[in-house]
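Only one protein chain is missing; all other protein chains are in place.
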Amino acid sequence: MAKSTEKAGSSGKYPLDKSQQLELYRIMAECRALQQRAHDLFMQNLVKGTTHLGLGQEAIASAFGLAMRKDDYTFCTYRGHNHTYVRGITMTSVLGEIMGRDCGLLRGKGGSMHLTSVENGAMGSYAIIGAHMPIAAGAAWSAQYRGTEQAAVCFFGDGTTNIGAFHEAINHAAIWKLPVVYVCENNQYMEYTAIRDVTAVENPAADRASAYGLESILVDGNDAELMYETAMTALDKARSGGGPSLIEASTYRHFGHSRADPGKYRPDEEVAEWIARDPLPAYRSKLLSVGIDESELAAIDANTESMIDQATEEATNSPPPPDEIAFTDVWADGGAAWRN
Amino acid sequence: MAKSTEKAGSSGKYPLDKSQQLELYRIMAECRALQQRAHDLFMQNLVKGTTHLGLGQEAIASAFGLAMRKDDYTFCTYRGHNHTYVRGITMTSVLGEIMGRDCGLLRGKGGSMHLTSVENGAMGSYAIIGAHMPIAAGAAWSAQYRGTEQAAVCFFGDGTTNIGAFHEAINHAAIWKLPVVYVCENNQYMEYTAIRDVTAVENPAADRASAYGLESILVDGNDAELMYETAMTALDKARSGGGPSLIEASTYRHFGHSRADPGKYRPDEEVAEWIARDPLPAYRSKLLSVGIDESELAAIDANTESMIDQATEEATNSPPPPDEIAFTDVWADGGAAWRN
Amino acid sequence: MAQLSYREAVAAAMAQEMRKDPNIVFLGEDVAAAGGVFKATVGLLDEFGPTRVRDMPISEQAILGATMGAAMTGLRPIAEIMFSDFLAVCWDLVANEIAKMRYMTNGQVNLPLVIRAGNGGGARFGAQHSQSVENWAMAIPGIKVVAPSNAADVKGLLAASIQDPDPVLFFEQKSMYGLKCDVPEGDYVLPLGQANISREGSDVTIVALAAMVPKALKAAEILQDKHGLSCEVIDLRTLVPLDTKSIIESVTKTGRLVTVEENPRLCGWGAEIASIAAEELFWNLDAPIMRITTPHIPLASVDKLEDLMIPSVDRIVDVVSEMD
Partner (left out) sequence: MAQLSYREAVAAAMAQEMRKDPNIVFLGEDVAAAGGVFKATVGLLDEFGPTRVRDMPISEQAILGATMGAAMTGLRPIAEIMFSDFLAVCWDLVANEIAKMRYMTNGQVNLPLVIRAGNGGGARFGAQHSQSVENWAMAIPGIKVVAPSNAADVKGLLAASIQDPDPVLFFEQKSMYGLKCDVPEGDYVLPLGQANISREGSDVTIVALAAMVPKALKAAEILQDKHGLSCEVIDLRTLVPLDTKSIIESVTKTGRLVTVEENPRLCGWGAEIASIAAEELFWNLDAPIMRITTPHIPLASVDKLEDLMIPSVDRIVDVVSEMD
């Protein structure tokens, strides 16, 4: 129940070997390419509906992607492209969904805010703030009840810490010692309002952990390896019956809140400062500095680029979904009938 | 932001003079008589609908009753007879309401759970857990905006600390520095479930104060003078722009949760221990021990008894409300029309 | 056949299904140790133990969130929301999450779950603890809605709701928990979406639900005896799926339709059924369609006023006997 406003350093308990490091870099690079391309497609007017990009925040989702077991569950928000992608879906299915194509992950029925891939444990992207926090506790309860040592990971934003569901979910997870990891990505803003202007404590998640008998965990969310270590620690705790964790990872979104937002409410210096702390080049430098050859990273970069180009082509060539599917899958029988 | 699991002692900052002490005793005695009579009337089958008694918890409402300014606002729950009574309504209006008579405070339209007297600043008894916490913040906002130095006081139970509205309300009150005093009456149980079985921290309100940047305040809710001092401290803070307080006062209800509940889930020893700490005889003894004459207390007791008898008679003789009022006061024009 | 009360039938149905499927779990406030504030789940903790029958804090969003998350990942949870009025504090989980998840994900997510809630007035609990909110639920696509009128139907329909692969909101009538009737013993399951013709008749069709069914039956008796009118009483039992076939057949025969609902007037299920008839049975109707409802006013607490507001046997008799 210690309270800390100091960011945690590395414990050295979960060192990554070279192949893991390259894997982590690969995942981050792919997330970045996906987010950048989503943005570019939007600028070309090829995106339908809204999008919320996680560009700048990739280290968090990527580290968890590497750390999680295949059968673990993730729950994320409308800003969930990275979190869903790292579980194993294709780039095409993401781009297709935001472009409203039949190849989309949900064939256009859900849209950018609802990416879900149950077969990959990506149990949904939720667009009402806070709702997925108690739902994630439910998945963790299910894992606990079935005795599978699966964990549930729930990503949410700083703004989400002020809604009632946050409070109910974490109290519930704590009293039932549920194997769930709550990850607050503190990107400093809700939509257009700075989180510090509307929150009674400095660190919206970490300073509230003690209200649920949990340890206060505050980390640099742009440090990919530290995030990996933080993820592994919490996941191990969850699997071994140690109950939930609440992690606050500080980060920044490079673009505005959603496609409609140029993000002008943020001071230029603040943006510049955070862009200088961009997690992807930072991790690239780090890998070079520990002796990884630039050619290995360049190969990943090149592969990423060809993947995203191919996905763009596939999605662009995919037709819109057929009319019929508008009227299916309300019920388990595949239909939508409410009367006989 | 200090965290404390120790109960606070007296600071000596708000000593009561003898007339105040007698007044505090009087209020408590009247609350007790009212609660006991409500119970007796129920046993005689004269109460319609449900009732939730605050018998055993009178010190808290009474101390606030004495401490508050006439124009302050109170918000309470379905267990709100004491809190509403101390603002200045008649016993007849309470008994009439629970008996469904025309003399009832709401003429039977609200019932036991909704006692309200706007002219006395008793801004409602709310039967959905947690809802009144953000509403109280709104009244405090109004006072702040109008610059009146009024305070709002919001009473709620231990079980209420686990619902979302608790979290939203206190964060809001803290960031706007609203003149509101949140008072958790920790009577150890929600309906039939012990609060410790469903809460992640030991002290459901006090251990969460730091999550809103507030001081942790834990007091013996059965110590009438300590409650008075606690109330005055928080009210002064509110009026002087110091913002909200969150107080946890430990207490116990002598009866079950509501009329339907014999309270069998509570261990006999626990009940006995708390009945031994009954706030009313404790305060009586204390007053005697500081030199107040027994005859003065006996006079209050006698007056209380005649008041409650008279109120019982008045309520019993009051007819049921007339049919017409079922169809009035949905709208400000006094009517219920939804069409022309 | 055993005589069971409505509340006993709740526990009987849950036990029946929980015995068959270890993935059925149950959670709510005061439901385990205390057996529920309406005593409808007494005995379940003893039989199924504390890992399957669990008490929750006063956190309705956590209750329904846990229910949804568990249902998505292999369990078949049953949740209790004590009073249906409290659905308002967790309506997001019902209306925006549970009801929409399968559709939004193009059919990926299964949600075999049941939400039980005490519904309706008559217990003098006042405006915040007496509402009939089955129309709130019916207005949300993606959730099935059940509201039984007697103990036998409670057993059969609750069992069916638990077995159903879709989310079901199961409304239990608070004022009926104590009422007994013959309930089939052993495994008993009724289909969802099938109304019950509680009384056959040829002059007027009266469509009712839950506590309104016995009132409609009583009124039908009086209407026969005093006015020589033969009323057919349809107990809807489920609002979604809606058994329009039974309604259409009956009104085609009688030419007259009256609905009796406890929810407040505007946008109730009675309006839905009246509108269906006004479109599909227009040429069969011999008289205006009448809706009998609680007026569009919050409920008063005191018995005398509450009784004025909720549809009564007398009001049904009056309306039906005065139909053109």
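As written, the chains take the letters A, B and C, and residue 1 is the first residue of each chain.
Criterion: contacts are C-beta pairs under 8 Å (C-beta built on N, C-alpha and C of every residue); 3 or more make two chains touch, one makes a residue touch a chain.
What you see is a predicted model; the values in this text were computed from it and never measured.
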item	value
Neighbouring shown chains of the undisplayed chain, as defined at the top	A, B, C
Sole contact to the chain not displayed, among C:M14, C:V240 or C:V260	C:V240
Residue, one of B:A33, B:L106, B:A205 or B:A311, that touches the chain absent here	B:L106
Of A:R32, A:K109, A:R208 or A:H254, the residue in touch with the unshown chain	A:K109
Per the touch definition above, residue among A:G65, A:G80, A:G121 or A:G159 touching the missing chain	A:G159
Residues of subunit A (touch criterion as defined above) contacting the omitted chain	48-50, 100, 104, 106, 108-114, 126-131, 159-160, 162-165, 190-193, 197-199, 260, 265, 320-321, 323, 325-327, 330, 336, 338
Residues belonging to subunit B that touch the chain removed from view	73, 75, 106-107, 109-110, 114, 116-119, 123-124, 126, 128, 130-143, 145-146, 152, 164-165, 168-169, 171-172, 175-176, 325, 328-334, 336-340
Interface with the undisplayed chain - residues on subunit C	85-86, 88-89, 91-92, 94-96, 99-100, 103-104, 126-128, 135-136, 138-142, 240, 263-264, 266-272, 274-275, 277-280, 282-283, 285, 287-291, 295-298, 300-301
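Just so we're on the same page, only the chains that are shown with their structure count from here on.
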item	value
Highest-count interface - the chain pair sharing the most C-beta contacts	A-C
Whole-Å separation of chain centres (CA-atom averages), subunit A against subunit B	45
CA centroid of subunit B to CA centroid of subunit C, Å	36
Interface hub residues of subunit C, defined as touching at least two other chains	56-57, 59-61
Set of subunit A residues in contact with two or more other chains	164-165, 168, 171, 175
